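With one protein chain held back, the other chains of the complex are shown just where they sit.
Note that the chains are named A and B in the order they appear, and that numbering of residues resets to 1 at the start of each chain.
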Amino acid sequence: MMPARTPFIVRLGRSFDARSWQMAGLFAACALIAVPFMHLALPPDHPLHLSTYFITLTGKILCYAIVAVAMDLIWGYGGILSLGHGLFFALGGYAFGMYLMRQIGRDGSYQSDLPDFMVFLDWQELPWFWAGSDSFLWVALLVLVVPALIAFVFGYFAFRSRIKGVYFSIITQALTYAAMLLFFRNETGFGGNNGFTDFKRILGYPITAPETRVVLFALSALALIGTLLLARYLVTSKFGRVLTAIRDAESRVMFIGYHPLWYKLFVWTLSAMLCAIAGALYVPQVGIINPSEMSVANSIEIAIWVAVGGRGTLIGPVLGAFLVNLAKSWFTVSFPEYWLFFLGTLFIVATLYLPQGVVGLWLRLRRREPPPAAAATEAKGARA
Amino acid sequence: MNAVAVAHTPNPDHPDNPDWDSGTAELGHLLRPGQLDLSHKVILYLEDITVSFDGFRALDKLSLTIDAGELRCIIGPNGAGKTTMMDVITGKTRPDEGTVFFGQTIDLTRLGEPEIAHIGIGRKFQKPTIFENHTVFENLELAMKTDKRVWRSLCALLDPAAGDRIAETLQLIRLAAHADRLAGLLSHGQKQWLEIGMLLMQEPKLLLLDEPVAGMTDEETERTGELFLSLAGKHSLVVVEHDMAFVKQLGGKVSVLHEGSLLAEGSLEEVQADQRVIEVYLGR
Partner (left out) sequence: MRKFGLLLCGWLLGAWGAHAAIDPELLKPLASDDSAVRIDAIAALAQASPEEALPVLKALAEDALAVAGGRMLRVEDGRVFDAASNSELRPPPAGLETIGINNRVRRELSAALAALRLFSAERPVRWQAAQEVTLSADAKMLPLLDKALAAESDPEIRNRLQLAQAQASLGSSDAAVRHAAVRTLGESSDPRVRQLLIPFTEKRGEVWVEADSAVRAAAGTSIRSIEQRLAWADHLGRAFSGLSLGSILLLAALGLAITYGVMGVINMAHGELLMVGAYSAWAMQSVFRAYLPGALDWYLLAAIPVGFLAAALVGVVMERLVIRHLYGRPLETLLATWGISLFLMQVARTLFGAQNVEVANPVWMAGGIEVLPNLMLPWNRIIIVAFSIAVLVAMWAILNLTRLGMFVRAVTQNRPMAGCVGVPTGRIDTLAFGLGAGIAGLGGVALSQIANVGPDMGQGYIVDSFMVVVLGGVGQLAGAVWAALGLGVFTKFLEGWTGAVVAKIVVLVFIIIFIQKRPQGLFALKGRFVEA
């Protein structure tokens, strides 16, 4: 049976309805035109002026939103809860951070060609894996390839051994933890505890200039839109249906002739790559990357963005990432001691009372009826 | 009661359409690797299969052959090894000893579940296993015989011929009116039918059906029986069942399993008259 030859772009178009396209367009216009204008063109005392703080914070959360969508693909649709997505995010960040470190050039405190931490360790030359890190293109390739390769190899063995459910969660957690310990060592060659920081420029432009910030912000917004389009295409395609079928009844999928291994592996690797892209966009905006990004807590927090927003929907994770992170920045400024109370409660409330997240809540309120088979999905998804 | 009248007819030009009368064993023939070879008119050989779990022998030197186009019923008390036998055939459990051949050439013990499904063995579970969060239509679409690799799924679009096939099957399993409902909302009997429909979409040569009429009304059971009878000949069917009335309706050869091996084989009447079978069922 030959698949019909409809151009990809047409099919991509069809995977969204008109309203969704309008929303995406509106969002893109905001991010690419309105925000840059309000930040750059309006004087600082103008009521509509957007501060640097706003741009940085929102840009950061846009990156988180990409991670959340990536997490949702694997968890919400694939039923696989990864506690290792912080690793891929950080790997993307580190890979791009290498480029940013090289861009510092001789402006570091030791005025050496080598990054400061290497001078500090008394290294004479760059380690082999830093080769080519001064080339933007090579590093961009690394950002994609390294996390993808690690995800692929790890996923291949894990899925082939049919490790699923919490077992998978726990070993991804162990993987991230091991990686964190590795990156904490100075000898690993990624700056140890302090990681990479004090970046000066990117592609020759000063990294803290308002224009650079706005461009990075816009790129993050574009990346999020791209991620959403891709994810939407995936979940509405037959691939998406097979994926959710694997989540709900893996053995049935096998007995009708699909190899769950390759389906899981595809979405797992893709998810890791999306995380890595988000990490690469994140680092120049916040100006630092260190091993604590790989901590167990960070990876679990990603899951809560998705859970709060609503699993198995695409807008949910984006919403969740924004809600939780805005709350975090508000709390850590106003009531730092209450943030963990809030976050802890959020975890509990979201799992006990919001199985479909705020999106599910909103839908339920609008329809005034429970979503069909929601409970069944829950139980199945968890067991898978 | 005319479910059989609309029974779907496989496309005669389809390359996989089994041609039961081409047995040319005496003359010798070319071996086509990976293709089902029915030259001896036998579709499944189980020879001396032994499976044990922690010392417990679920299957003990079980030998069984299923002819091409046959409708075979397997009965036996609980723990006789019926489900384990199906696990062995579909690749879920590897036998400790013994061989399983599909046709003359395909060694099933070397293949994984998806491969076995792909070469034409369909399996229905004891508990209906369908995709509850997909619509009935999508369930059938997923099961349909096609290229099931990732890349194909990524850019697969439903062509009109496939749509027709799904519509045909929907008619056959009497779920046409429910095509867009979530499968999880169907009644138990309807779920059983949907699973059978999914099996048919796979176009298997051999169907393994584990208690297909459990939880069905009498009327549904009878219709299921008619459906199976219409399928026999074109497909080979192995039905595990406890419902003797249903077994009687199907009328084929019956194999009795007990403690992991074959106890008796023959028509239902012969088997029911067998002294050992009576003992096993009535207790010592």
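In this text, contacts are C-beta pairs under 8 Å (C-beta built on N, C-alpha and C of every residue); 3 or more make two chains touch, one makes a residue touch a chain.
Bear in mind the structure is a predicted one, so any value in this text is a computation, not a measurement.
Asker: Touching the hidden chain in the complete assembly: which of A:Ser169, A:Ser220 or A:Ser271 does that?
Answerer: A:Ser169
Asker: Hey, which of A:Ala245, A:Leu281 or A:Ala307 is the one touching the hidden chain?
Answerer: Touching the chain that is not displayed is residue A:Ala307.
Asker: In the full complex, which bits of chain A touch the chain not displayed? Write them out.
Answerer: Contacting residues on chain A, toward the hidden partner: 81, 154, 157-158, 160-163, 165-167, 169-171, 173-175, 177-178, 181-182, 184-185, 296-297, 300, 303-304, 307, 337-338, 340-341, 343-348, 350-352, 355, 378-379, 381-383.
What we mean here is this: only the chains that are shown with their structure count from here on.
Asker: So the centre of each chain is just the mean of its C-alpha atoms; given that, what is the distance between chain A and chain B in Å?
Answerer: 44
Asker: Of all residues in chain B, which touch chain A in the complex?
Answerer: Touching chain A: residues 90, 92, 112-114, 117-118, 122-123, 125, 129-134, 138, 141-143, 145-150, 152-157, 159, 161-162, 182, 184-185, 198, 202 of chain B.
Asker: Could you pull out which chain A residues touch chain B in their complex?
Answerer: Spelled out, the residues of chain A in touch with chain B are 1-4, 6, 8, 11, 234, 237-239, 241-242, 244-245, 248-249, 251-259, 262-263, 266, 372-373, 376-377, 380.
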